[in-house]
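The complex appears here without one of its protein chains, the remainder shown in place.
Chains: A and B, in written order; residue numbering restarts at 1 for each.
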Amino acid sequence: MINFDYVRVSTIKAAVDAIVKDNNSLWLAGGTNLVDLMKKGVMTPQKLVDINNLPLKEIKKEGNKLIIGALALNSTVADNELVRKEQPLLALAVQAGASAQLRNMATVGGNMMQRTRCPYFYNTDMPCNKREPGTGCGALKGFNRMHAIFTDTEKCIAVHPSDMSVGLVALDATVLLSGPRGDRRIPFQNFHRLPGNLPQKDNTLERGELIVAVEIPENKLNKHVHYLKVRDRTSYAFALVSAAVAVDLEGSTIKDIRLALGGVAHKPWRLTEVENFLKGKAATEVNYKQAAALAIRGAKGFGLNNFKLKLAPNTLVEALKTATGKS
Amino acid sequence: MATHQYLGGQPDEALDRVDGRQKVTGAAKYSVDDILPGLTYAVLVESTIAKGHIKKIDTKKAQSAPGVLAIIYHGNAPAIPGYETGGNPAKPPTGGEPFRVFQNTQIYFAGQPIAIVIADTYERAIYAATLVETEYNKDDQRTDIEGNKDKAVVPKGPRYADYIRGEADAYKNSVIKIEAEYIIPVEVHNPMELHATTAFWDGEDKVTVFDKTQGVKSTQRSIMDAFKLKEQNVQVNTDFVGGGFGSGLRTWPHVIAAVLAAKKINKPVKLVLTRPQMFTMVGYRPYSWQKISLGATRDGVLTGLTHEAISETSTYEEFTDRTVDISKVMYACPNVNTRYKIVALDKSTPTWMRGPGEATGAYALECAIDELSYAVNLDPLELRIRNHADVDPVRNLPWSSKYLKECYQKGAEAIGWNKRNPKPNSMQEGEWQLGYGMGAGNFNANRGRATVKATLLADGSLVLQSAVSDSGPGTATTMTSIASNVFGLSPGKITFELGDSSLPPGPTQGGSTTTSTLGSAVHDVCVALQQKMAELVTIQGSLLQGAKPENLHFEKGYITLKTDASKKVAYADVVKQTGSSQLEVTKDSQAGDERNKYSIYSFAVHFVQVQVHRLTGVVRIKKVVTVADAGKIINEKTAASQLMGGVVSGIGMALMEDAVMDHRFGRYVNNNLADYHVPVSADVPDIKALFIDKPDPFINPIGSKGLGEIANVGFAAAVANAVYHATGKRIRTLPITPDKLLR
Partner (left out) sequence: MAKKGSGQNQAEENYLNESRRNFFKQSSLLTALAVTPPAFLKAAEEGLDEKAAGYFEKMPLAIQINGVNHDLSVEPRTTLLDLIREQLALPGTKKGCDHGQCGACTVHVNGNRVLSCLTLAVTAEGKKVTTIEGLADGEKLHPMQEAFIKYDGFQCGYCTPGQIMSGIACIREGHANSDDEIREYMSGNICRCGAYPNIVKAIADVKKGGQTL
């Protein structure tokens, strides 16, 4: 690593100012992804602005919204009573990620900001349009077993690795930002991007915009939830495919439902069309299978990840069964 | 050197590890845990191409970076005397010539060390290394064995010639035929400790090295040969080794690089490999393609067995493995033939990885046997018993001991083998399909040569010394146990010293031979010491004068007369009698000719219960029973841990390990511990590790065969067979990941 500059700030304004005035600077929160990337030479800020002292750690209920500060630790969120009671899907999703130690270090904001783990992105000797636009996509004709089946370009088929984000996108969260031009709110669905012509941009933040909190609206979807993460080993591994399910069940009818997939795209994959299909239908495996077939429409494999075309719908069906089987 | 003394209060059969306290307090020092005064830090620069030549290395920028003390590469490398005479300094255990670090511009594999940067801090060394600029003349590399099988050749030497017993390819004429191909991808040892070396010179001709090695003396030899130094001037210290599994069986080029760097700057140099470098610089289990062809009668009696294998090696060394050997001895079949070939690829040289060829070959053989059992509608256990080899079918010699049938029986009972529904795809628990599988294995039980020095001190305590390492099996603990029993002294009064090349020569820790080899030497030296003590106490004027040596009994630190227990002499008093402060004996110990009369093997059987998810293809291991015939079990605690450890490595082999190379570049894409999966705690259920624990009467004086490797030979097959039983799907390419079950 280069020997970068390091400063600490304790107000949002100072944090934003520090970044805006120096193009070679980045915020440091938990650092579990950033420090890793800096060691690999993938990200090379010349200055880190430590924001860990900002007052953004609280988890609280305000009216009918659950507000989680951007600096709340992943482990805190997973174990928080309010989260577990009101938005248990989120707790399950966060818990499925990484390891206990990493969850003790990583923040909510950092989890959203984490970069893909595509090996071509991570290795500075390999072609990667995300890391160095124009150099090509190493995964396209290479090792793409972990990669996207939904994409809007062959310039980049990376997946977003965050489990927490799959939960948040399912729960209609809103991202609260503060930047040089003031405060902003983005629906979680619009926070992460598809690569398009700018694979180097993971999300829709403008430079200097700091995530301050995520907000989750109250709902009746906390009785039947499941987060199913299918991976190559039982724990401490990224998803091959994951599915987040939250159902408002009335008897055996699906009154309301939220669905999202992970491990399939450059962003967490909300399944609105599938939700609409299932609303009002009976909670049966037959319906789940039809829903899953709908979910996979438009998906495409790139060789080594063709199995996801089968695994993704199967995972969704299994998650639905588990969620609605639980009382 | 590491000094180990037993501190616990347990009975002799199950000693707590003598080095336990050091390990749980962080006091155990591994190869880079000593902070020496003036220590400097080295980092290797690696080739980014797999084949070709270095056109230019520009070190100017790197040289000017803060704290840089030296940069060595082919353009300025000091001579390594051993290289110049054309010898093979870091002698490869197999054919060819080892890679000579920094000696020319040729690139043999991606990740090849092409320069070493030394700086005054670790951070500065890493940073400076990024400033080294290299240009290459790149050639097209060949790293994919599947596309190059036509270039496979039979390795040199009589060991690897095609073997035929009876009629070759007899399966072709059999009533029942099984022909199946099996693939195991590249696996990497990945011990938790990164390979590392700290080296410093004293003048021109003396060097001390703290090295991570499984062979203290062999590393000493390699350094001696490379730098043309006298044995007494090369000191290798290896107090603790953080796992080896085979990666430390030879002295790799990075060790020579570290020693060279230390010589160049005349300061202590510490070199630690990065985790990605652990994939290319310390060997790996090579990719293997295997074909097993079985012929049998309708009753499941084998009439023909053909085992073919193709594996890989580097272009500069010929690495070979005993992949097909297991088929020669595992079953009584009159017609067996094997064909083994290797392909030279633009990769670094593989090396033996826990279980080596036997684990590789057993996967194929034991899966094929399982396939046969369904073809003849016979219980897989019964099929194996039906084809049990009562004598060694290759040499026509009796086994020194073989309790494989007992292993079958004990294991089957423990897992409830007979309670299963033998039909595949017949047992469910909700969305999980249940299956049971078994796999057996054998492993040559060897005894090598070792020297141990025993010193009885004036206080009656015993010190044993040998230049051996311990990478986890519990060498010092096992030796303490043996000495305690043989010498008649409580373990708390015994100290075992190891890890120091200046001690009497010990064996390299590998091939499951340490207990057999070193344990025998400990036994022999204790007996020799007792003999010396017997002479001393029975001569004229001494404490038990006139007594016959055969009438003496040694126990708990006292010599007594068998015929009169009241007459006793403390060991301490024997020492006092000599008039000096200690009594010493050094004994060299090695095998006799028992191998000419008997075939000596360890055996194990693994039984596994798995669950496979119907929709997602996830495989979970629910129960494991492993039974080993490893001769006499010296220390139950460490032996059970060894067996468990082998099982865990087998879980990795069966379900998740796969070092993936992008052949367009000849480079690994998952060379790190997040993407190369080894088992984590959640992957591992309770493991029932059982032993027959009957001494082998011929292998050595302690009756112990080997355990470390039999622990995983055949395990991967047990899992694959269980998956078949659960689902009706036969997966012949490891690892068995969810996607393979979705097809």
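Criterion: contacts are C-beta pairs under 8 Å (C-beta built on N, C-alpha and C of every residue); 3 or more make two chains touch, one makes a residue touch a chain.
What you are looking at is a predicted structure, and each value in this text was computed from that prediction instead of being measured.
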| item | value |
| --- | --- |
| Per the touch definition above, residue among B:Q112, B:T638, B:S704 or B:T737 touching the missing chain | B:T638 |
| Options B:G20, B:P286, B:P356 or B:G557, residue touching the unrepresented chain | B:G20 |
| Absent-chain contact - pick from B:P393, B:G411 or B:P473 | B:P473 |
| Touch criterion as defined above, residue of A:M105, A:L198 or A:L294 at the omitted chain | A:M105 |
| Contact set of subunit B toward the excluded chain (per top definition) | 8, 16-17, 19-30, 32-35, 61, 64-67, 121-123, 189-194, 240-243, 245, 272, 274-275, 470-474, 637-638, 640-642, 644-649, 672-674, 678-682, 684-687 |
| Absent-chain interface as seen on subunit A, which is shown | 1-11, 14, 24, 28, 31-32, 35-36, 38-40, 46, 48, 50, 52-53, 75, 79, 98-102, 104-105, 234-236 |
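Assume only the chains that are shown with their structure count from here on.
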| item | value |
| --- | --- |
| Whole-Å gap separating subunit A and subunit B, where each centre is the average of the chain's CA atoms | 42 |
| Touch list for subunit B against partner subunit A, complex | 48, 123, 126-127, 130, 431, 613, 615-618, 620, 655-656, 660, 662, 664-665, 667, 669-670, 674-675, 677, 679-683, 735, 737-739, 742-743 |
| Subunit A residues touching subunit B - in the complex, by the definition given at the top | 1-3, 41, 117, 119-120, 123, 125-126, 138, 141-143, 145, 228, 230, 232-238, 240, 307, 310-311, 314-315, 317-318, 321 |
